[in-house]
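Apart from one protein chain that is not included, each protein chain of the complex appears where it belongs.
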Amino acid sequence: MSKREILEKLVSGEISLEEAEERLSSNQIELVGDFARYDLLREERTGIPEIIYSETKSPEAVYSIAKKVLEKKPIVLLSRIREEHVKEIQKLADYYKLEYGTNKHFCRIMHKDFRPKIDEGKIGIITAGTSDIPVAEEAKAIAEMMGCEAIIFNDVGVAGIHRLFEPLQKLKKENIDVLIVAAGMEGALPTVVAGLVDIPVIGLPISTGYGYGGKGQAALMSMLQSCALGLAVVNIDGGISAGAIAAKIAKKRCK
Amino acid sequence: MSKREILEKLVSGEISLEEAEERLSSNQIELVGDFARYDLLREERTGIPEIIYSETKSPEAVYSIAKKVLEKKPIVLLSRIREEHVKEIQKLADYYKLEYGTNKHFCRIMHKDFRPKIDEGKIGIITAGTSDIPVAEEAKAIAEMMGCEAIIFNDVGVAGIHRLFEPLQKLKKENIDVLIVAAGMEGALPTVVAGLVDIPVIGLPISTGYGYGGKGQAALMSMLQSCALGLAVVNIDGGISAGAIAAKIAKKRCK
Amino acid sequence: MSKREILEKLVSGEISLEEAEERLSSNQIELVGDFARYDLLREERTGIPEIIYSETKSPEAVYSIAKKVLEKKPIVLLSRIREEHVKEIQKLADYYKLEYGTNKHFCRIMHKDFRPKIDEGKIGIITAGTSDIPVAEEAKAIAEMMGCEAIIFNDVGVAGIHRLFEPLQKLKKENIDVLIVAAGMEGALPTVVAGLVDIPVIGLPISTGYGYGGKGQAALMSMLQSCALGLAVVNIDGGISAGAIAAKIAKKRCK
Amino acid sequence: MSKREILEKLVSGEISLEEAEERLSSNQIELVGDFARYDLLREERTGIPEIIYSETKSPEAVYSIAKKVLEKKPIVLLSRIREEHVKEIQKLADYYKLEYGTNKHFCRIMHKDFRPKIDEGKIGIITAGTSDIPVAEEAKAIAEMMGCEAIIFNDVGVAGIHRLFEPLQKLKKENIDVLIVAAGMEGALPTVVAGLVDIPVIGLPISTGYGYGGKGQAALMSMLQSCALGLAVVNIDGGISAGAIAAKIAKKRCK
Amino acid sequence: MSKREILEKLVSGEISLEEAEERLSSNQIELVGDFARYDLLREERTGIPEIIYSETKSPEAVYSIAKKVLEKKPIVLLSRIREEHVKEIQKLADYYKLEYGTNKHFCRIMHKDFRPKIDEGKIGIITAGTSDIPVAEEAKAIAEMMGCEAIIFNDVGVAGIHRLFEPLQKLKKENIDVLIVAAGMEGALPTVVAGLVDIPVIGLPISTGYGYGGKGQAALMSMLQSCALGLAVVNIDGGISAGAIAAKIAKKRCK
Amino acid sequence: MSKREILEKLVSGEISLEEAEERLSSNQIELVGDFARYDLLREERTGIPEIIYSETKSPEAVYSIAKKVLEKKPIVLLSRIREEHVKEIQKLADYYKLEYGTNKHFCRIMHKDFRPKIDEGKIGIITAGTSDIPVAEEAKAIAEMMGCEAIIFNDVGVAGIHRLFEPLQKLKKENIDVLIVAAGMEGALPTVVAGLVDIPVIGLPISTGYGYGGKGQAALMSMLQSCALGLAVVNIDGGISAGAIAAKIAKKRCK
Amino acid sequence: MSKREILEKLVSGEISLEEAEERLSSNQIELVGDFARYDLLREERTGIPEIIYSETKSPEAVYSIAKKVLEKKPIVLLSRIREEHVKEIQKLADYYKLEYGTNKHFCRIMHKDFRPKIDEGKIGIITAGTSDIPVAEEAKAIAEMMGCEAIIFNDVGVAGIHRLFEPLQKLKKENIDVLIVAAGMEGALPTVVAGLVDIPVIGLPISTGYGYGGKGQAALMSMLQSCALGLAVVNIDGGISAGAIAAKIAKKRCK
Partner (left out) sequence: MSKREILEKLVSGEISLEEAEERLSSNQIELVGDFARYDLLREERTGIPEIIYSETKSPEAVYSIAKKVLEKKPIVLLSRIREEHVKEIQKLADYYKLEYGTNKHFCRIMHKDFRPKIDEGKIGIITAGTSDIPVAEEAKAIAEMMGCEAIIFNDVGVAGIHRLFEPLQKLKKENIDVLIVAAGMEGALPTVVAGLVDIPVIGLPISTGYGYGGKGQAALMSMLQSCALGLAVVNIDGGISAGAIAAKIAKKRCK
């Protein structure tokens, strides 16, 4: 109910002054135990589906929040889970369908009859090396939940720049709306790609590499410092972040 | 001429084998003196207009490259210029129209009869404080060159979160495609905004603040570490970068 | 015995010159084995109760110091303990009451008949996410030992700023003296809160998040760089520090 | 007007539905030109008086905002000003009273007949060295604007720890509510002080020192890493931040 | 044999030209397998006894080098050893005497009949907290090997500065030549001590503490940035380094 | 087939226009499953043999790529492998010959009858300490695959600079083309060596050392900041990088 | 005179024992005033000509050392000079020939009749942007002094990767021994180039760019973290370092 509607109902006497005050204050939040507040309207407001960032939550908390969400929504994504989370959430397998990423670092849980509707736009995902694939999968997982198709091209590194041309041509034929380019180590690939295409590029630094600039730092820094334009960046290993903004972009562009 | 066309002309005998080889190798680069290579096809390829990053170039070099570009293109943007650049490029004022940013840290030089065509999409720009305005203007300048309208709402800080609601409502009515949110110091504004809107947000950290995390570091870090989704980031003071990616996003695919 | 009293006793001959010298030098320190000095007057002097920072001490040392303290004081807090400490201190359970935090990373040990007197002031604690709860509990634990009531509101993140308004109103009704605001990742919440309330706010950065600015660095930086006033900060995961200063603030001077 | 009052007026017909909607949305913001939004209710809401952070604003912008504020409020503080700001704001000297800090890095501008009411609490300020005085003065300036008395003790360094005892005793007699301790270089003073007093201590790191940890970094780090409790910290050179939180604490404690 | 002696022998015909050349080149190095060069004259040249930095060496390598050294020297110190090293070197227990530090992170192996001669000077070691003891023991171990007596005073923190006075007085009576002051967290103790004594102080930062400046960084920075003079510093956890330089100082001063 | 050859075949009718277009686009890449692209011509193009950076790849992926490569090439190097990789690749032992580094952190797999041809140049490798040996072995392994002989001199530290002279003389006699100097901790050795020889020196920082500048940071920084010329640097623990560039240098141009 | 020769002369009685001792100790160092030691044999020993790093030396000191060197050698290079140095050294123009870099940040001073012999090998230098040219010139200047020809190709950035192919082909025809690739900002160019050529590549990071990773940090990090092999790196703006190692490599390879 919008503010206008509440006021009209108040004037018409449908609701009392107290109720009006209440509703105007109401923030559509539902409690999970006493440790979490579930924001019922977020998806409506922002277009972002339900995601539970699990790394620093106990398996029990993750389980409880996931269950609460699934009472209201058909699907939820659990990001950055570890073995102990897997053990706990596996209990939900009797009632829901569970889909894990390759190395079980994320999981989508959904109603058994749920099928995501993919009709909003098209995202291309390029990975510089095979080590980037698990994070790229995260991006794909969230993008699909937001209604976008995501096509991955793997292992298109810059040490042999010609490896790049074929995937770029294929992506061009696919009529892609936005590109995610994942790269670790020196992270040069997004710069090179952004200099060759006319669609927005999201740089996704990956925590590979060692020594000075290792664990994704050089990759992040390169992408932010890039001499190419048409490139914005998310944090290191931010597959979810990359997928979400790409999906928002793809939706907008295909309207 | 595309690769296909070159090959067809070769087969039909219109061009010699040598000429075909030459053209396939040709990279459409024009030299400026012996110190710069001007990439004639970049705009066509990437949609990014001509920009000369001037900070570390001598005023003479900036002048020469600008002049060369203006022989081929109707408009060029000079970014991060200083007083000595202004003095040098002012020589172009007899033949061209010059438009500076508020504090003359960038300049657009264009043919006297040039009028940018603004028909591609709409970008909203929110600044957290008045110190962010010069960089926001850069974003607007490049976005317009790429055919997009850009509307700025200034001084919408988070220390008084209610200052935010009115501009957001106004922007909603404007049917904005993408938001740039510029903020220095702690850089919290893009996070708050991204939690309230359903369009893509580009975080633009500004080099304000002092002490630990000053000069934009806290702002950049906050935006990359944001708990809100639908947010991608450019480098500190990257007004050009923010404007360019926003314009690419705002341009509709299926026009 | 005060310096004055010692001198008077010396003049009156009650104590010898040597004894006077000795007592003036005495610093009210008691040895625990040969590895620790227990400062008997600290609580009196500073109002801070006994805390044993355990992380880098051996379980045996923690056990010995705790036992020594409990001979003199009714309660002691063991902070940053690990499994091996838990095993060792559990031996004290026959003689004392042990209260652990949710994930056993801290423990309060007290005389079986000890009841803390809570009559000094009221502290509000807001956590941005469920991952912040364990550290918030630390703050509550020490604040109670210092005689202050502490009320926690959990999971009031900024990605959905309206989640904030209800807890703030509730806290306002509670007549809170000071607020602790715990947040990880980008740490924007304390800034937003400090812009809305007229009581002092203590920012408590939490070591969540990954990549650039992860493990609490972005949170700490944001809070120090905050554009809102009325905010001071403790170190990352400094639940004890936040609780102690908040309790000192909440204690009224002119009772 | 509170939300409740607006609703009551709507029901009683005193205001129209449109007006009610308008007022509920209204955020009490006044525009300064098109580059600043002046938050009329902030002082009421947070107790923080008007401050203009000037460093990254043009002298003209600072002048305009100051003038606008002085139409509504009797006093405004301009922080981190430079020579060019001084030149510009000096124009206000005909109509207002201007008070500068020792080295003109901040200025308070007030109505000629304005006298701050100092009746809210008492703040002690200790500086470790003479280099810390200008920042300490900032803290005093804002604290006074918030109604608190502030007493400064200068040059109480730790390299000669006995220099500390006399000022501490004097402050004790003054019945201080809260202490600000300013220190540069290694920043050890707040730690030592916090181990000796029973009131809250605000650590204020100063940008003195050179080499590794210079410009206040070691001082900030030491204060956050302090082994003493009852200490919270503001950013390097954050005199305004320290004064504002101290005043909020002093007000609360003396009620 | 000195260079002079070699030349004299050459002239007198005692040795051949080839032998002279050989000896002048000779660097008194003995090979251990093909992976280590044992510098036979280092102790003679620098006064530093044999130490094997073990952390990044395999247990087998440590064992071999230790055995080789013990053929030539009566004692060797193995620093930064881990469990797997302990297991390996324990094999030497039949032939040699092994003395470990409290938590077995270092070990001295010596001929069964070896007794270090302690007659060179006196070192005082002060630890700020019980967590600093293991590193302080390293300093003591090497200092004794260099002929110096070392007296440790534990847990003399700055949060309660009066805890410091008694140990300082005791050390004064002992006629100490040099002080090592070990401290973690904010590392303020060496600064305070250096302001009170007239002998050289070696600051020894310890890797305690967490969050910003944790793991000894704040301690190191504070000591280097110290406002007190008469203080020099070794690296974090550098017990061996502190003990070695202190012993060199003590030897010199008591001559 | 070169571009010229393709065009000639097209003109002569040997291949169709489509085939010509295809071949010109072809990038000589072979897919491994859908997760890796194997660049068939890289060795030909750059002289660098096949290396699989294994650290962030799953054992299964490493196995698959290795197998694919060995179908085309006689030898492949797996770098930065861990126990789980060893277990997986050991399955190849029936068909191929496997050679591990000392601590099994890298492995060369080759056809059983393969013998590398060592005829291209000579590389000297000096290690400052025994901890540097495993990384030095990596450099040797890749250099040999590139046809160069590599001679290692171990444990030639700077704390006893005379240890250096004998190995340098021996290397001089060997007619070495280029020197790799590996050092951890303070990394001074490459600077000293570069000041004494007339051949190019490659600095190879090793991740030994602890505290400030530990894990190779001081070593890397020293080498980049070196006051000696004729020195270039690779990343920390970059044995492969050092070996590859050294081999490229050692290979004579005008054979 | 070699050690052998000295010994032979001693035996033959040509020189006395004292003289032999003296000569063996002699280090062929000549004093300049009391503030500099000029190493007469360095060029002979290392092949590196005389360079005076001027930035932190007074103009007078630079002048004196240069003059001393020119008494012994035909040419000297002054690096990182500023205006005040130029003024001072200009006094040498009557007796010597002075050649400055484009923006007078370095200078070669030589005997008026001196002509460098360029016959040792060929170095290619590629700059990513026009801002990199001044540093590239430094590399050329020193390389020529070491007898190598150096060919510069400017403005070959990666944002438009095809700009690269033509210069690479030209360089290939030139039979280059080694490539220096200079790049600022994200520094991706050396990685891309190293993936395409079979000669050694020296990465030369340039201090362009701003914000996170600006002033060459991203460039340096990218090059060290590069996924391409055959690449070694010098420090930011290290034109002299790059030129010197490249010349050493070129000399070796063309032998």
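Should a chain be cited, it is by its letter among A, B, C, D, E, F and G, assigned in written order, with residues numbered from 1 in that chain.
We adopt the following convention: a residue touches a chain if its C-beta (ideal position, glycine included) is under 8 Å from a C-beta of that chain, and two chains touch if they have at least 3 such contacts.
In this text, all values refer to a predicted model and were calculated from it rather than measured experimentally.
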_Given that one chain is not shown, what are the shown chains it touches?_
C, D, E, F, G
*asked:* For a quick check of understanding: of E:K9, E:K67, E:H162 or E:R253, which residue touches the chain that isn't displayed?
replied: E:R253
*Which residue among C:E21, C:E60 or C:E99 touches the omitted chain?*
C:E21
_Across the whole complex, list the residues on chain E that are touched by the chain not included here._
42, 45-48, 51, 53, 121, 175, 177-178, 194-202, 220, 224-235, 238, 240-242, 244-245, 248-249, 252-255
*Since one chain has been left out of the picture, which residues of chain F touch it in the full complex?*
128-129, 157-161, 185-188, 191-192, 194-196, 209, 211-214, 217-219, 221-229
_Using the document's contact rule, name the residues of chain D that touch the chain not shown here._
103, 129-131, 133, 154-157, 159-160, 162-163, 165-166, 169, 184, 208, 210-213
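The rule is simple: only the chains that are shown with their structure count from here on.
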*Enumerate, in label order, the chains that touch chain E and chain G alike.*
F
*Going by residue numbers, if over half of the contact pairs line up, that's a repeat, so tell me which of A-C, A-D or E-F repeats E-G.*
A-D
*Computed distance of Cα centres, chain C from chain B, in Å*: 49
*For chain B and chain F, what's the span in angstrom between their mean Cα positions?*
41
*Could you give the separation in Å between the centres of chain B and chain G, each centre being the mean of its C-alpha atoms?*
38
*If you look at chain C, which of its residues touch at least two other chains?*
42, 45, 53, 129, 157, 159-160, 194-196, 207, 211-214, 217, 220, 224-229, 235, 238
